[in-house]
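Take a look at the following structure, please.
Removed from the display is one protein chain of the complex; every other protein chain stays in position.
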Amino acid sequence: VVHRVILSRAPHARIVDLTHGIPPQDVRAGALALWRAVPYLAPCVVMAVVDPGVGTGRRAVAIETDTDSPPLLLLGPDNGLLVPAANAAGGIARVVELEHPDCRPRSDSPPAIGATFAGRDVFAPAAGQLCNGVDIESLGSIVDPAGLEGGPIELVSPGGPSVVAEVLWVDRFGNAQLNVEHFQAPGPGGEKDYLVVEVPGADPIGARRVTAYAELGEGELGLVLDSSGLLSLCVFRGRAADLLGIRPGDRVALRATSTAPVPFGHGPGQAHP
Amino acid sequence: VVHRVILSRAPHARIVDLTHGIPPQDVRAGALALWRAVPYLAPCVVMAVVDPGVGTGRRAVAIETDTDSPPLLLLGPDNGLLVPAANAAGGIARVVELEHPDCRPRSDSPPAIGATFAGRDVFAPAAGQLCNGVDIESLGSIVDPAGLEGGPIELVSPGGPSVVAEVLWVDRFGNAQLNVEHFQAPGPGGEKDYLVVEVPGADPIGARRVTAYAELGEGELGLVLDSSGLLSLCVFRGRAADLLGIRPGDRVALRATSTAPVPFGHGPGQAHP
Partner (left out) sequence: VVHRVILSRAPHARIVDLTHGIPPQDVRAGALALWRAVPYLAPCVVMAVVDPGVGTGRRAVAIETDTDSPPLLLLGPDNGLLVPAANAAGGIARVVELEHPDCRPRSDSPPAIGATFAGRDVFAPAAGQLCNGVDIESLGSIVDPAGLEGGPIELVSPGGPSVVAEVLWVDRFGNAQLNVEHFQAPGPGGEKDYLVVEVPGADPIGARRVTAYAELGEGELGLVLDSSGLLSLCVFRGRAADLLGIRPGDRVALRATSTAPVPFGHGPGQAHP
């Protein structure tokens, strides 16, 4: 229905669904999914709805990113969903709070038949307007970007041989994306590609830094640079997150070692830190 | 493949997937999903396939809704899937039974390589034809609308302090949509927003009438007017249908009370009717 409302305003719009896989009301997961996609989106209008605070005082906003980059306009609730993506897309130039009547369905649209469904009744009509080239100020009044909820995603780039990382995402293959941009552990003797992975409450596990999933042996835990430019824990033909018992938001410690790891399913002594 | 067949006939068509989430062969769930969407669809051609009777004598039909409303054309099996939506869209003007050869793939299409898949081989080509502006009578012979399977969705609008409702739908958040348009329980002393919810075989549970999910406390059962204009049972950050043990088609009794409810997970005496 949201697609239909957008097309009723902007029949020429090309609509791409980025994801329908965000867990209910998980604003952080939605913000991260949008942040991963944003380098590939501009120029476009992004509409995002993960909105547990709908019906309360939370604001609905439109964000225009910095005009030195290709233009990107983001619509959604002011709950931290949009700001990481806006920052990654060049920074925030202007913000409006959606309030004007023309954010609502056209006069020839059916009257809303129930409570406001923000995606259908506010953001989709506004997205259609923006696809037609209207300025964001026609949708509401300018507000201070500093007042927006949320901030950039915190990434770490360790200089030393260890780091405490956070799991950002578990993809459909069970790979666990970490908030770590690189990790060149200066281990002794050229064995810098061996690591120990420590999950609270579990035995340390050995892993190996590789450049492709398929370099790993069956059941071997690996650390690869993924297509978002972040390190990801993976097991070839296995689900790393399930085997490690980790979920988004969990902490994981990585440290360099000179000892080769033992694959999953090869008995005790899996890791020899 | 159905999209591709439509586009091979009507390259200009804009195709929107309303849902792929209907449980296998659940005609009623499909009819309700279409009925909820229909206020936002016209003008358009709707193709719907939930078709457990395919291959038997069930008819394939095209329905044109009343021309005083924006035009809506519905294609699908005559098994009750289309009629609730057609009624909600202004009523039925004309019906044809699909029978003419030009409902089938074009002569330059590959011959059907197996049994007829009605979506791919009958409804998609017919939808492409209708998108090109042909009259529904070019697809078959006019039949009597009174002979169609199905009828309008039965909604209740209680005038008194109690109602027996039916669960129409459980959404992905676990909210349970009821077939109740409003419920202004005339409780004593201004405490009209408290209700008791009775599910057969379980203890009565207290609930509160609110205008947004987020007004509820953690674990509190609420009744909100949803975006379809129907009352919905919900639990903030919880799955109401799971907590109540209800599914589509189940009966639920609501009655007014003057006693405030106790949230889920707060011990015995959850409801004090």
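A few remarks follow.
When the chains are written out, they are named A and B in that same order, and each has its own residue count from 1.
Definition applied: a contact is a pair of C-beta atoms (placed from the backbone, for glycine too) under 8 Å apart; a residue touches a chain by one contact, two chains touch by 3 or more.
Remember, it's a predicted structure, so these values are computed and weren't measured experimentally.
Checked against the full complex, the one of A:99, A:137, A:215 or A:242 touching the unshown chain is A:215. Touching the omitted chain from chain B are residues 1, 3-5, 7, 11, 24-25, 52-56, 109-110, 112-117, 120-121.
Within chain A, the residues in touch with the undisplayed chain are 14, 16, 18, 37, 39-41, 44, 172-174, 211-215, 224-230, 237.
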